[in-house]
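Every protein chain except one is present and positioned as in the full complex.
Right after this comes chain A.
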Amino acid sequence: MAATSAALSASATTYRTCPRSGLQFERNAELLMKFNAVTAVVALLVGGILAIGVVLTRWPAVHWLAADTFYTVLTAHGINMLIFWMIFFEVAVLYFCSSTLLRCRIATPRIAWLAYALMLIGAVMNNIDVFRGNSSVMMTSYVPMMATPWFYLGLILFAVGALIACFVFFGTLVVAKRDKTYQGSVPLVTFGAIVAAIIAVFTIVSGAIILIPTFFLSVGLIKEVDPLIYRTIWWAFGHSSQQINVAAHISIWYMVAAVVFGAKPMSERVSRGAFLLYIFFLQLASAHHLLADPGVSTEWKVVNTSYFMYFAVLASMIHGLTVPGAMEVAQRAKGYNKGLFEWLRKAPWGNPTFSGVFISIIGFGFLGGISGVMMGTEQLNLLIHNTIYVPGHFHATVVIGTTLSFMALTYFLIPVLFKRETIAPGLAKIQPYLFGFSMYFFCLVMMGAGTLGVSRRHWDMAFSGAALAYEWPGAAYLMMGLVGIGGIAAITGGALFIYITVGSLLWGKKLDQGVVSPRFTPIPPTAPTAAAQTYGSAGFTAPGTFVLAMVFLVAFVLYYFINWKYLAQLWGLS
């Protein structure tokens, strides 16, 4: 015993092998993951409470908050959800995909703690500043509308911390390579995380390029930041940060397919190739926000808004097929071969890790993906720019896509990383359905209201006090009422998630932590098996998924052309 503890202190770290998953957690990395994930959930809680204020104010019959409070709450809701919740969680995912999946120690744990501290200080500073009410500038903070210097400083500190965390992740990949903890290529999920981290570096650098001058402007060091240049570069930060989410949550989809079904990717080449397309083209999407702007040329808009020629859309359509396809192949290998959909019927629908991811895949594709391509089409953007259609779309991508995937992963992490039994398993079973389906509804009615023209970021659709008020059609009021109802249902689903996760960490039954060793156990080389060779270009291994993909395509094509028809009726513009 004494010898073991001496060895432990000498090597400075230990490796725990989880008895439930077989995953190996290094002590420093494990603690860092826990802190980042828990902080993320706190940000989700804050953002969720603020969401109540947002939906109950936009619900016309309730119209709860005063205008100034509403804009403060909306600013804080956006920043806490889109930045703090997502990025804290993503840092935990990056550490997981490097240290845990590659079974190595985390590089420079002290610097990783510094990264965490900077992110935390930045997040708290920004929140305090927004809640004091002088920085109700929305997440986008378009100049020349100015927040206080603390607002920008908080975001800058947070971004520096996140950037450091990305480099800790890259360093950890180097450690794994040097210590030979694995052979051959990194796992697909780690590959996806690398893509997310590369996009994150681009994103954060863009943020620095525009937020640092804006900070100088706010303290009076410089005189002007051009409003159009601000919008252009800010969106290279603002939109790209959502692309980090896409790369991260798609990695999680593959991970969940692997842990729930033991699924392997249908083809490594296709899935990795699709991730590679993200690196090349996903960034261009910041152009989506400038389609209705002056000063940017048509050619620039067309090329960028289509991610060069929709190559990033192609990548997402590929992942949308290969993730459920991998599940189908794994299920069929287990004998669920009847008809097109037995594999899906016999899937573990009661396991929130699976159901959350599946609801996420379908919602991200059908609601988020199709609406995103429609509104990202240069001319069609005129129909919906700055309407509530836009938040309708991005709640489908970042809430149904990212948040729900993160929630699903959390159900897996509670026993594995936090070593606790999930409390209230019955509630956990229904939570992804309640949250996911109410978000489906919420997004749909928001898009409906947006199609009727209702503005986003708008306190009063009755225009009280306006000299020339406009009367929205009754359908718009109906849609916004439904937005309120759907929003409250989704918030209830979110609250359930917080209750289950926080409750499990506090009161869940402690689980066996597994064997702790002072040395890592390398990943054994996997011999190519006969099964791996049995399918190839000759097969048609996932017919059910292919049918689902065709349904998706038909929906996509119809919706796309319906909008062109709608556009064709508008006033002539040239």
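In the analysis below, a contact is a pair of C-beta atoms (placed from the backbone, for glycine too) under 8 Å apart; a residue touches a chain by one contact, two chains touch by 3 or more; residues count from 1.
As a working rule, contacts and distances are computed from a predicted model.
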Name of the absent chain as recorded in UniProt (options "Transcriptional regulator", "Cytochrome C oxidase subunit II", "Simple sugar transport system permease protein" or "Ion-translocating oxidoreductase complex subunit G"): "Cytochrome C oxidase subunit II"
Sole contact to the chain not displayed, among A:W59, A:F237 or A:Y254: A:Y254
Residue touching the undisplayed chain, where the options are A:H77, A:R105, A:K264 or A:H288: A:K264
Touch residues of chain A, complete complex, unshown partner: 67-68, 71, 101, 138, 142, 144-145, 182-189, 226-228, 231, 254-255, 257-259, 262-272, 290-298, 301-302, 305-306, 309-311, 313-314, 317-318, 321-322, 325-326, 373, 377-379, 381-387, 451-453, 455-461, 463-470, 472-473, 523, 525-529, 532, 535-543, 545-546, 549, 553, 556-557, 560, 564, 567-568, 570-574
